[in-house]
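Of the protein chains in this complex, all but one are displayed in their positions.
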Amino acid sequence: MTILADPATAVQLPAAEAAVLYAEVQQFYARQMQLLDLNEPQRWAGTFTEDATFDVPTLPEPVRGRSALIASTTRAHAQLAGSGEQHRHVIGMLDVRPQQDGTVHVRSYAVVYASTVGKDSRVHRVCVCEDVLVRDAGELQVAARRVTRDDLA
Amino acid sequence: MTILADPATAVQLPAAEAAVLYAEVQQFYARQMQLLDLNEPQRWAGTFTEDATFDVPTLPEPVRGRSALIASTTRAHAQLAGSGEQHRHVIGMLDVRPQQDGTVHVRSYAVVYASTVGKDSRVHRVCVCEDVLVRDAGELQVAARRVTRDDLA
Partner (left out) sequence: MTILADPATAVQLPAAEAAVLYAEVQQFYARQMQLLDLNEPQRWAGTFTEDATFDVPTLPEPVRGRSALIASTTRAHAQLAGSGEQHRHVIGMLDVRPQQDGTVHVRSYAVVYASTVGKDSRVHRVCVCEDVLVRDAGELQVAARRVTRDDLA
């Protein structure tokens, strides 16, 4: 899933169609990240396909499927609540590449901010997020996600 | 004004209309935040309705109306100038929800960066911004804004 390496399979949409897709993708990420930060694991997992894979550098192998995603994010949120931190995930610089097979590849930056009541807010993580998006009944879903962190080798 | 809690009143626009609205809302916030950071209180206040409310956690009650907004932001900017800091307000992750009543609800993240000449730049605040947008002669305006800060309980 090396997205930028394969521009050969990207489709050049007419500008008007590309604009509709670009807005749709931005709105998709806005809602997905807000659901994550609001600790809505079921609704958040609903933005992935049933058998989605989520590859992060801190786990030995990719998380696979919605129930595993729910379990994983519920655990992460419990830890976070214990630490008293509020996280906000902000996606930016979305490079949106519709593919010949109907999927949409997106490479973006994800900056995670952390705040604790009574203390300064700060940058927690800077990540690169590579997604394969598909449609289910018209709605975008993540079929595969790979996240890398700039502070890890 | 709990926006995410009432999806029942949100309207599902056709994708092309939703895209036009999404871009319009992004452009609106870009200009509004730049006017704030450029210290243009009158023009900034012009992006709110005449009787807009602005609810922030650091004030005992919401600011109401353009002249109060101008007074409030002029005061805040004088303090900021005294401290030698330049702030930049960056809105991201816009969840844009057009409503049946013609208003547009937007829940977004606002990250404020602070810089001082000769020192490092840093994250100053991480906020959630919930807006009710309306139209006046076609132009978007904020009718009601509620900001919460992640570093306050």
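Letters are used for the chains, namely A and B, taken in the order the chains are written, and counting of residues starts over at 1 for each.
Keep in mind that, in the parts below, a contact is a pair of C-beta atoms (placed from the backbone, for glycine too) under 8 Å apart; a residue touches a chain by one contact, two chains touch by 3 or more.
Quick caveat, the model's predicted, so the values are computed rather than measured.
A.B. asks: Considering the complete complex, identify which of A:50, A:136 or A:150 is in touch with the unshown chain.
C.D. replies: In the full complex, the listed residue that touches the missing chain is A:150.
A.B. asks: Quickly run down the residues of chain B that touch the omitted chain.
C.D. replies: On the side of chain B, residues 16, 19-20, 22-24, 26-27, 29-31, 33-34, 38, 86, 88-92, 113, 115-123 touch the unshown chain.
A.B. asks: By the contact definition given up top, give the residues of chain A that touch the hidden chain.
C.D. replies: 4, 15-16, 18-19, 22-23, 26, 92-96, 107-109, 111, 122-126, 149-153
The working rule: only the chains that are shown with their structure count from here on.
A.B. asks: Using mean CA coordinates as chain centres, what's the chain A-chain B distance in Å?
C.D. replies: 25
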